[in-house]
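The complex is shown incomplete by one protein chain, all other protein chains being positioned as in the whole.
Chains here go by letter, A, B and C, matching the order in which they are written, and residues are numbered from 1 within each.
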């Protein structure tokens, strides 16, 4: 029962971690499906997080704050659009610049506005999104702990999230429907694949792409507002903590499709939930060693059937992993009176720096091992140039 | 036939873009209620007004030259290496390891050994994203970003568990032994009896960076390897036709790139801090992207852009101390510079082209 | 003109740095003087900031945080006429005043309060960056709790291992939820800006929390049990008041000189029962008198009451 509740809670944390990723991921989906790459998701979320908190605090209404946050995000989207659509600039660079811009401006403006560089005052009451409690649901963790599993599931996972969470979940089928079932979606997908086809069909490439980046702005705005007004009660500097980049990785993992994006974001959310919950994980040395050695063996087998580059890179990586495994073993066995064999069953603590890096490591592993070559929208990243 | 002479493309476009970025920055400073000209004055004075200021500026510029070159080399192969930050961290690990655990008798030897170690670890850190891009098609932008995060996790671990002296609270290595200390500009000036660059961090690594620029210039435009790297960058299909192995070239270009980013550590870790600290790279890996772009991926351009960003850094740090403008103002200015010179360059180029075209027609 | 340099968490971390700022601010208001200040954004700037202030003739220069130790070692000798004060760390130089706080004593008292408030016998601790300094907080807290209730369970978590851990309210909130699900009824946040998230979540979930450094009772009236006061503000205030006459040397701020303590005000008056007040005052007297000795984690990097 306790275990079940832990799982339910982990699920709850997963949702909390996944929602901003999901919204940002869908944002990126619209933009990139229209052929505009956007590594500025991070910056847009950050700007939205700041402005929504700031305006919520000032007006006392979180809804006004939400719209302000969305507005901030849309503004940056338009900047990105002007750079990459109107002036056909480099989309990656524009994205990098937007990230810097948001990181700097939020702090500078917060300093001017609230006299506290890098944060807004705490929000409370109507200035913040509260959880929506479904009928009959328990609201307190202490009550839930003693409830039945079904009740735990209902109260923790189904009920009690803020409205933005439900909006994010609804956004998934909605995005799918818009992309695949409407005229707008058809055109949007087409402009990301071959803008010339859209152009010669008599549709404005520029308008369509601007529409896409603005949708991207709206979704990023909600993601940012969620962080500062629902999860937290106020803005702190750099509070997006690289979620924009993880969302991009999720987008690639999902191969630019909405339902898969949901899956990818939940997975990444889960990694972060684990990271946030278990800052210390201990296990028997043998498991650690196996976890290091087995992939090494697999990689070596994979490499020997291929060329020199595979052998060098994978061999090197395996050597490092095996060295770490050996060191773990020796470390575990080096205690007083512990032999090498019993050393295997000593409990070792996994460094929490590793656990903190785990989501990133898993992202790479997933991209490398399970996604294969993700083919982005064909016109993605390239400005549409008719005449030079 | 080009629409514009080359000098206009290379000099005029970036310069006007830069001016535009400055104009907007001035408006931002006015908007937060400060005097922009006073602020610019402080920044100019702090970065160029004294040999000490210049020493700081060149110290930062040295970092940016390395990361800028790193980005540029990868760019020539059409690879976007955002991982300079992580690669530079690993470079720091390399420097710290040789400086702390190898008995290096003299700074000259230490410099060579540390440069090699930092380049090696930087390259190793770039190897996996490069491999994944070349062999598995995993997007290098994403993987290098991830490797930045992983590098910082690894660095904290190493600092705390390996390098940190017992009893210290700070996750940082002890100071490197005396013989590994590199001569700073101050030392060099004093040696010739000139009292200058007092306690500024610029050091001999600046010259190593200039050397690296020359080497990269040779590599890219005067060697077969450079020829192949550029060919791959321009057209992978054509490269294949010519018998160039894209996988191999992708690896090589990224290894060189990672090595250069790693070598930044001899400046900041060995030359300045003389110990390894957590946040030593200070975002230089990201600035490198802007520097490479502004410098049009050419070593000479990179030197100029690096010095400019060095001035921004140094000027900004002093600005924050002397006024109530937060340090992040500098981040805003950087963003504007990157935006205008990197992404909005057509805003300047298109009208300029028209001007040159009409001038030509008129004659 | 005196100067203060804030550490990476930033001036408004609602905690350590803010406390230092408050001290400086109070001095400025009372004397009408002005002071210079700077917030650092990276480790590499420490030395530069110190040197600039010293060269500009700022005196004394106060820095908030142990991380300045290395830079100060380096710089202090070059400016023998400038007085420096470092907090939370000892730097042995003739012109440096080092101030350390007996955090374990203050934490001991709030640990007692926590154990008395927690009927179920489980309390939590959330630290910022995992360093000996913060472990000392946790250790004192656990000792105090065990003194009241030997069977008490203390769940301790650290937010992270980098300075970013001082500023990660989202993670703080997650850790709080985890601790609540493990039964925690009071959580003590010694985590700088991260604590904002801890206190927020505790309030949202209807459990009690304990603030740190400055008085944080006001953040969620009626829901913050108390705050462990670490009077960094006093340390800064005193240094500024002493001005160039600042006396170098080593200084411990503890219960006896009100360097640490716990906060009672109108926001938590209802939470602190008479029984608690009696027990806490009794313990405080005994600590000051040396009858109770609270173990300092830093003395031997171990803790009798808690395992990390």
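As a working rule, a contact is a pair of C-beta atoms (placed from the backbone, for glycine too) under 8 Å apart; a residue touches a chain by one contact, two chains touch by 3 or more.
Definition applied: contacts and distances are computed from a predicted model.
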Tell me the UniProt protein name of the chain this structure doesn't show, selecting from "Nucleoside ABC transporter ATP-binding protein", "Multisubunit sodium/proton antiporter, MrpD subunit", "Spermidine/putrescine transport system permease protein" or "Cytochrome c oxidase subunit 4". "Nucleoside ABC transporter ATP-binding protein"
Chains on display which the left-out chain touches in the complete complex: A, B
Missing-chain contact among A:193, A:238 or A:346 belongs to A:193
Could you tell which one of A:148, A:182 or A:334 touches the chain left off the display? A:182
Among B:27, B:214 or B:241, which residue is in touch with the absent chain? B:241
Against the hidden chain, chain A presents residues 180-187, 189-190, 193-194, 196-204, 378, 386-388
Which residue numbers on chain B touch the omitted chain? 1-3, 218, 222-224, 227-228, 230-231, 234-235, 237-238, 240-245, 353, 357, 360
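Note that in this section only the chains that are shown with their structure count from here on.
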Is the chain-to-chain touch network here best called a line, a ring, a star, complete, or other? complete
Report which interface contains more C-beta contacts, comparing A-B against A-C. A-B
Chain centre separation in whole Å, for chain C relative to chain B (CA means): 38
Which integer distance in Å separates the CA centroid of chain A from that of chain B? 28
Separation of mean Cα positions, chain C and chain A [Å, integer]: 33
Two or more other chains are touched by the chain C residues 39, 161
Going by the touch rule set out above, which residues of chain B reach two or more other chains? 156-157, 160, 326, 328
Which of the residues in chain C come into contact with chain B in the complex? 36, 38-39, 41-45, 48-49, 51-53, 66-67, 69-70, 78, 89, 131-133, 161-163, 301
Where on chain B is chain C touching in the complex? 56, 152, 156-157, 160, 167, 169-172, 175, 199, 268, 272-273, 275, 277-280, 282, 317-318, 320-321, 326-328
Which residues of chain B touch chain A once you look at their complex with the stated criterion? 28, 32-33, 80, 124, 127-128, 131-132, 134-139, 141-143, 145-147, 149-150, 153-154, 156-157, 160-161, 247-248, 251, 286, 289-290, 293, 325-326, 328-336, 338-339, 342-347, 350
